[in-house]
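Excluded from the complex is one protein chain; the other protein chains are retained at their positions.
Presenting subunit A:
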Amino acid sequence: MVDTELADLSNNMLLGAVLLYVVAMLGYAADLAFTPRPAKARAKALAGAGAPVEEAADTAEDSAEPDVPRRDWGRFAVLITVFGGLLHAGGVVARGMSVSRWPWGNMYEFVVAICLAAVVGFLVLLVRSKARYLGAFVMLAVILGLGAATIWLYQAPGELVPALKSYWIAIHVSAAIIASGGFTVGFVATLLYLAKARHEEKASTGFLDRLPGSTTLDDLAYKATMFVFPIWTFSIIAGAIWADEAWGRYWGWDPKETWSFIVFAIYAGYLHARATAGWKGRKAAVVATIGYAALLFNLVGVNVFLEGMHSYADV
């Protein structure tokens, strides 16, 4: 049933992807380091202006514009990211082909797919919002994710238990993967926002000058989260429909269900908080950070520490 050659190919492709991501991360870091700092005053004006994302990102980009050779670090990093992403996707596809099923049947495969979703999510933001400055941090998160998956979660390719043999795995789990990847990118932006907001408040100098204004970062985090929140909601609903087919109830407060609800509630709180006086800004960002922590716990912690019906997604 298992094509071990394809499975080995998958492992090697993923290893290659990690190496490329490391190179890309260094590229983005060089891009940040060698980009001239935008004038302090300019950053301030942007921060206070409630500028739309595109506008501010443009400005940040503009400051790098005249310096053509330096700009190349960024381009190089993006190119390497795309190659890494292709290799990563190839690894996921090969894994699926080696076992003739959707390649997200256990924790290892799931985390690998989420990392791919995060890379794709970053590339989308790169095109739409010129968010190249996120690159180094997203790459770091992805490298850590793939590393953890390989070291602690690795499972030899194999067949699924009967409960997982359903087309709902393609719907429910795919949505969870896309949403988790998007939340990861949003989380990276949120952390940068928190750091940058503090930095601006203290009016200190340092490498954070090289990032766009806190408002841009906050908007970017919001954008990513807003985009994936409905996908997460959909994933929960699709899971409920599947649970109704497989277990005879659509909602039973299984630990995974409970925690996916908790994640939903916290991120819903974030979306509201951002529009509420007295909560917007840093408080909302803290809520989003807690939301991501809950997401990670739901992803891994629930399978490691709690006993439930999702335990076939073994570690």
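Everything below uses one rule, namely that a contact is a pair of C-beta atoms (placed from the backbone, for glycine too) under 8 Å apart; a residue touches a chain by one contact, two chains touch by 3 or more; residues count from 1.
To be clear about the criterion, contacts and distances are computed from a predicted model.
J.: When one chain of this assembly is omitted, its UniProt record names it as which of these: "Peptide/nickel transport system permease protein", "L-proline glycine betaine binding protein ABC transporter protein ProX", "Protein-export membrane protein SecF" or "Cytochrome c biogenesis protein ResB"?
T.: Result for the unshown chain: "Cytochrome c biogenesis protein ResB".
J.: For the chain that's not shown, point to the residue among A:Ser100, A:Ser204 or A:Thr276 touching it.
T.: If we include the chain that is not displayed, A:Thr276 is the one touching it.
J.: Quick one: which of A:Val120, A:Ile171 or A:Ala246 touches the chain that's been left out?
T.: Of all options in A:Val120, A:Ile171 or A:Ala246, contact with the hidden chain holds for A:Ala246.
J.: May I ask which residue of A:Asp8, A:Glu201 or A:Glu307 touches the chain that does not appear here?
T.: A:Glu307
J.: Using the document's contact rule, name the residues of subunit A that touch the chain not shown here.
T.: Subunit A touches the missing chain through residues 1-2, 48-55, 156, 158-159, 161-163, 165-166, 168, 219, 222-223, 226-227, 229-230, 233-234, 237, 240-242, 244-255, 258-259, 261-262, 265-266, 268-269, 272-273, 275-276, 278-279, 294, 302, 306-308.
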